[in-house]
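For this view, one protein chain was removed and the others were kept in their places.
By written order: A and B. Residues from 1 in each chain.
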Amino acid sequence: MPAINQQSEPVIEIRELITYYGERKILDGINLAVESGEIMVVMGGSGSGKSTLLRHLLSLNRPAAGNIRLFGKAVNKLSSRALHQMRQRIGVSFQGGALFNSLNVEENVAFPLREHTRLDDNTIRIMARMKLEVVNLAGFEKLMPSQLSGGMIKRAALARAIVMDPKLLFFDEPSAGLDPVVSADLDELILRLRDAMGVTIVVVTHELESAFRIADRITVLDKGKILITGTTQEVKESDNPRVQNLLNRRTEDIPVNADEYLQRLTDDLAGL
Amino acid sequence: MTRPAHFIAHTGRVSLAAIEEMGYQFTLFAESLYWLIAGPFVSQPVRLSAVADEMMKIGVLAVPVVVLLSFSNGVMMAIQGIATLQEFDAESQVVPGIAYSVTREFGVLIAAIVVAGRSGSAIAARIGSMQMSQEIDALRVMGIEPVRHLVAPILLAMLLMMPVLTLLADSAALIGGGLYTGIVLKLSLSTFIDRCFDTLAVYDLMQGLVKSLVFGILIALIACSNGFSVTGGSEGLGRATTRSVVLSIAAIVVADMIFTYFLNR
Partner (left out) sequence: MGYKIEETAGFAIVHLEGDVDLSRSPTARQAILDCLQERQHVLVDLTAVTYIDSSGVASLVEGFQVSRRMSLDFALIGVSDAAMSVLQLARLDQVFPIFASLDARLAQTDPRT
C-alpha cells in the first residue's frame, strides 16, 4: 500500500540521537517518530533532557551523533535557505514564553507575519487579533509582556506560535506553574487546535494530568534514554518500575553507598 | 602544578579564549555584511526602520555629550597649547597645533569613547537580556536570523553615524579652541577658522573619518558579541555590559595608536 505509506510518513523522525553538554552525555540513543496530526507528549522528570531534545528538534543545537528528519528531510543536511523555509511551517512556544519584551502583545503575535509575508497591514492585524481571540487574550493587545501574568504569557506565546498556521507545533511546558483551571483551559485549546488545523503537536511536560488529557501517544524520557513510547493506556499499564515511579510520583529509592556518600559530603574540605 | 606551569596554562587558556572571541566577532562582521548586501535578494532584507532606530539611539542621542566634551577638550588644548608655546614665544602656532590634533586624533577619539560608553553598554545589555529570555532562540526558530535582525542594523548605523559624530566633534573642539584663543590672543573666531582651513588638508579630516569607521565597527562587534555570549543570569548580564564598554574603549585606544603610528611616520 504505497499510497498510505506515503501519507503516513512521520512528520518527525529521530534516529539514534546522542548529545552532550561539554563532557556530559545528555541524550543517549533516542529513537522516536511522530505521525502527522498526532499529539505526542514528551514526559520525564526535571533534568531528564526534555528541553534538550526540543532544542535539537528545532536545530538550535547540533547533535554529536544520529539524525533528525522533519517533514521527511534530514535537517542537518538542509541548506540555510531550506531551513529558513521549513522554519516558517513550524511554531514554537518556549518554556518561558520568550516574548519580545520591546513589543506589545499584538506586535509580538504579528511579528512573524511582518517578517515573512507581504500581506496588507489590515490583514496582518486581523490575523494577530484572531489568534488572540483563539487563546482568549482579546482586549490585551496593547499590554507589554512585562504586564502579563504567567498564564497570559503562555497564551500570548501560543498565539504567536500559531500565527503562521504551522504544520508542526512545539509546546514546552504549557501548564508548568499555572493553576489547574488555567492549565486545563490550555489543554483544551491544544486539542481544538489540532482538530481545527490538523497540526502535528509535540508537547513537553512533566504534568501527568495534562499529559493524559491531551496525548495520543506519550514518550517517557529518563536520564537521557526513552523508557517507553506508546498510547496513554500502554504507558499507564507499563510494568517498567521507573515508569511507574514517575506516574505515581514516587521518588526513587537509590541505595546508599556509605563510603561514597561520606566522601561526597566531605570532599575537598580542609584537614580531611 | 607548579606556579610557572599554572601561569603558562592560564595564559594559554586566556589567549585561546581571546582568539576564539575575535574569530566570533569576525564571523558577526562577515555575516552582517552578507545580510546588508545579499539580504534583499533572498527576501530577508535588513529593515531600514531598524537602521533608523539605531541611528537615533547610537548617533542623534549622543550629540549633546559629544559636543560638550569636544568643546571642553578644544578649550583645554588651547589653554595648554598657549601656556606651553608661550615659553618659546610661539603662541600663534597654537592654531595649527589644535587643528591637527583635533581632526586627526581627539575629535574621533572623543566621539568613539562617548559612543562606546553609551551604546556599547546599551547594545550588550539589550542583546544579552534577549539571549537570557530566549528571545534570540525564538527569532531563530521563526526563521529570522538574529545577525540580520539585530547586528546588521547596528553595524550600518555605526558606519553612518560615527563619521557624522566625528565631524561634529571636530567642529565643536575647533570652536572651543578658537574662542579661547580668540580671547587670549585677541584673534577673531573667523580668523581662527580661516587659519585652521589654511593649515588643514583633506587628508587630515580623512584620517579622522577613516578611523571613525573602524572604531564604529569595533564598538558594534564587541558589544554584540558580548551580548550574545551572556550566560549565568543577571550577574552575567552585568559582567557582559561592563566588559563590552571596557573592551571597546581599550580596542579603540589601541587601534588608534596603531593607526597613528602608520599614518604619521
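Basically, a contact is a pair of C-beta atoms (placed from the backbone, for glycine too) under 8 Å apart; a residue touches a chain by one contact, two chains touch by 3 or more.
Given the structure is predicted, the values throughout are model-derived calculations rather than measurements.
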| item | value |
| --- | --- |
| Neighbouring displayed chains - absent chain, whole complex | A |
| Residue of A:Glu133, A:Asp179, A:Glu209 or A:Glu237 in touch with the missing chain, whole complex considered | A:Glu133 |
| Selected from A:Asn31, A:Ser80, A:Ser102 or A:Thr123 as touching the chain missing from the view | A:Thr123 |
| Residue numbers in subunit A that touch the chain omitted from display | 117-120, 122-124, 126-127, 130-131, 133-134, 163-165, 192-193, 195-197 |
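Following the convention adopted for this analysis, only the chains that are shown with their structure count from here on.
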| item | value |
| --- | --- |
| Distance from the mean Cα position of subunit B to that of subunit A, given in whole angstrom | 42 |
| Residues of subunit A defined as touching subunit B within the complex | 55, 58, 60, 81, 83-88, 90, 92, 94-96, 98-101, 111-112, 115-116 |
| Subunit A-facing residues of subunit B, complex | 42, 44, 129-130, 133-135, 137-138, 140-145 |
